[in-house]
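Just dropping this structure here.
Note that this complex is displayed minus one protein chain, with the remaining chains in position.
Order as written gives the chain letters A and B; numbering starts at 1 within each chain.
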Amino acid sequence: MKEQENNANNSRRSFLKKGIALGAFSATALAIASFQKDDVDETGEKVKLLSPEGEIVEIDKAYVKPAQDLHLPLDSKKIREGIPNRKFVMVIDLARCKNALNCVSACNKHHHITGKNAWLKVYKMQESKDTAPYWMPSTCQHCDQPACVTVCPVDATFKRRDGLVLVDNERCIGCRFCMAACPYSARVFNWEEPDQGEITMNMDMNMTQHASTPEHAGLPSVKGTVDKCDFCPHAIEKGELPHCVSACPNGVFYFGDKYEDTVTNGDETLRLGKLLEDKAGYRLMEGLNTQPSVFYLPPKERSDDFKDGLDKYKKFQSVEKPEQS
Amino acid sequence: MKNQLNFRYIFLALLSVFVLTAGFQNVYAQKAKKNKVRLKAQYIKIMDGESFIDIKATSKIKKQNITVSGIDVIVFNELEDDRIKLGTVTTNMKGEGRFVFKNFNSIQADSSNTYTIYLSFKGNETFKKAKKSISFMNADIIAKMVIKDSVNYISARLSDPVTDTPLEGESLTIQVQRLFGPLILGDEFNDIDDDGTIFVPVEEGIPGVDGILTFEVVLNDSDDYGTVKALIEAPIGTAIIDESTFDKRTMWSPRNKTPLFLLIFPNLLIIGIWGLIVYLIINLFKISKTKN
Partner (left out) sequence: MKIQEKLLNDLAPRKFDKLGVIWTSALILLIIAGVIAYIDQIIKGQVVTNMRDYALWGIYISNFVFFVATSFVGSVIVAILRLTHNEWRTPLVRVAEIITLASIVMAGITITLDMARPDRLLNLFIYARIQSPITWDVIIIPTTIAISFLLLYFPLLPDLAILKDHFKDKKPRLSRWYGRFSLNWRGTTVQKAIQTKSIKIIAIMIVPIGLMLQTIDAWLFSTTYRIGWDSTNMGAYFIAGAVVAGVAALIVVLFVVRKTKKLENYITELHFDKLGKLLALACLIYLYFNMNEYLIPSYTPSTGEEIHLKTLFTGSYSFLFWLVTIGGLILPVLFLLFKKGRKPLPMFFIGLVVVICSWWKRYIIITPTLLHPFLPIQGVPESWHHYFPSLHEWLITIATLAMALLIITILVRYLPVVPIQRTADEQEKLNNEKH
């Protein structure tokens, strides 16, 4: 009997032993398996990229796929001609602007602006000491008689049929005459290699590289060339509003097609003509005859106090440094 | 000896627990960090066109709302206790996805003529699983353009397609399609009368490409019927005129459209002056080549 018991005990022991060993083994295997990623051979070489969220991330070079030409080639007539039957305009309602600076952040993020001068800036304006101060966001005005285009010696900046004035960073020779000619201080210059990461890419799901195109300015920014607000053709081609327009929490920016006589700020969609008539719209420096495409609605019956915007006002900074992750 | 055995057991047991927990640690750790996903769904039906569910996945991470891209959402047709799988949608970079119903016969309504669609996301390493259910009944909008006393009107009727009875208590919106979103014409809400119809004048002078406008009569996001849209294409708009100077010769045009004055006068000057310079250089050669 004792022997049977012993045998039973022994077999139980050995079963338990085996069971525990098996359990431990499978647990370890599971643990190891769960640490595995997809089956890509990592090269060990890391590259710095700027993610769509505006953060600098480091990933292994193996995950980066080579360039795919998803945009039209640069000298394609279509890029220089633009979208037919459209004329894009923007309306900026100064009565609503509180210097929230969401527009500036969104623009800086989506164009990967890493210099010291933002393309869209909110100015603290006061024409005279007797008139009231107000906040004025200012972009490139995409003038219909653009001085910048007139003076460019190499056709690097051009005016399209749909009203946009864009920059071909592969053609620009960096003479900065366009910057001298622009009365709206709309243009910035890449005085050094832009700090956008080793390979700047418009990272999409598959992390494929997009070729540089005038339709998505800043991707990448090119050393020794000019950059400016492009009215986001990469977005408007998809029927989406430019980033500043969608980012504004106060509905300051309206955008639309002048031929359709309609502009929208994402919430309200209005007839352009009626909006300008009702709210006395005007254009900046109309007397210079540049014929800008940006209309301003005067800061009348403002929703907020001008002083409330002073907290966020930074006289000497318009671009936040991208976060390192 | 028994003590030794005991020790061995205890040791092995402790070891296995340690390894097991180490092995599952990352799983536990991930479970602790997983974020909640919120699924939003909207049912949209376009008359004489597609019907679909627009899905949007968002999540609150670090107090910020972000879109969840690249997740698979399975679409079911829920009927009593059954769930019939209809398909899968993967959200794009903006966290949005659209599931199109191939035809209305592919989904079944319950006894109260209500269709229920159930969306499910199984979860992944970063996100917890999520689900969303929406119900709607089928509704029709029959819309057309009429002219009365040389004024354009839109006449539309909202009805139940099966019984052809008007649906009460709803209001329709008339809008015209524009590039970045529709422009509402007239009042935002036009209440339907007892007949289930509305009769709304269309303002004049709406510009459109070649004068063609696409109007939409919309039942917007109703609780019972979702969103129903009827489209009317009518050439009653004012034709747009291209004001751009792109085809003209201007000072800001590309070089193939240089103003004629600049094309002719400077080039004549250049040819004249360089012609003379070439002549002078030839003279140098002549001097060098003169014989005694």
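Simple rule for what comes next: a residue touches a chain if its C-beta (ideal position, glycine included) is under 8 Å from a C-beta of that chain, and two chains touch if they have at least 3 such contacts.
Keep in mind that what you see is a predicted model, and the values were worked out from it rather than measured.
From the set A:77, A:129, A:238 or A:314, the residue in touch with the chain omitted from the display is A:314, counting the whole complex.
For chain A, the residues in touch with the chain missing from this view are 116-118, 121, 123-125, 138, 147, 150-156, 171-177, 179-181, 183-185, 187-193, 223-225, 285, 288, 314-318. Hidden from this view is one chain, which touches chain B at 251-255, 258-259, 262-263, 266-267, 270, 273-274, 276-277, 279-281, 283-284, 286-290, 292.
Just so we're on the same page, only the chains that are shown with their structure count from here on.
Distance between chain centres (mean CA atoms), chain A to chain B: 19 Å. Interface residues of chain A facing chain B in the complex, by the touch rule stated above, are 13, 16-17, 20-21, 23-24, 27-32, 34-35, 52, 80-81, 85-87, 144-146, 149-150, 155, 158-163, 204-205, 236, 239-241, 255-257, 259-262, 264, 269-271. Residues of chain B that touch chain A in their complex: 5, 9, 12-13, 15-16, 19-20, 22-27, 69-70, 92-93, 178-184, 206-209, 240-246, 250-255.
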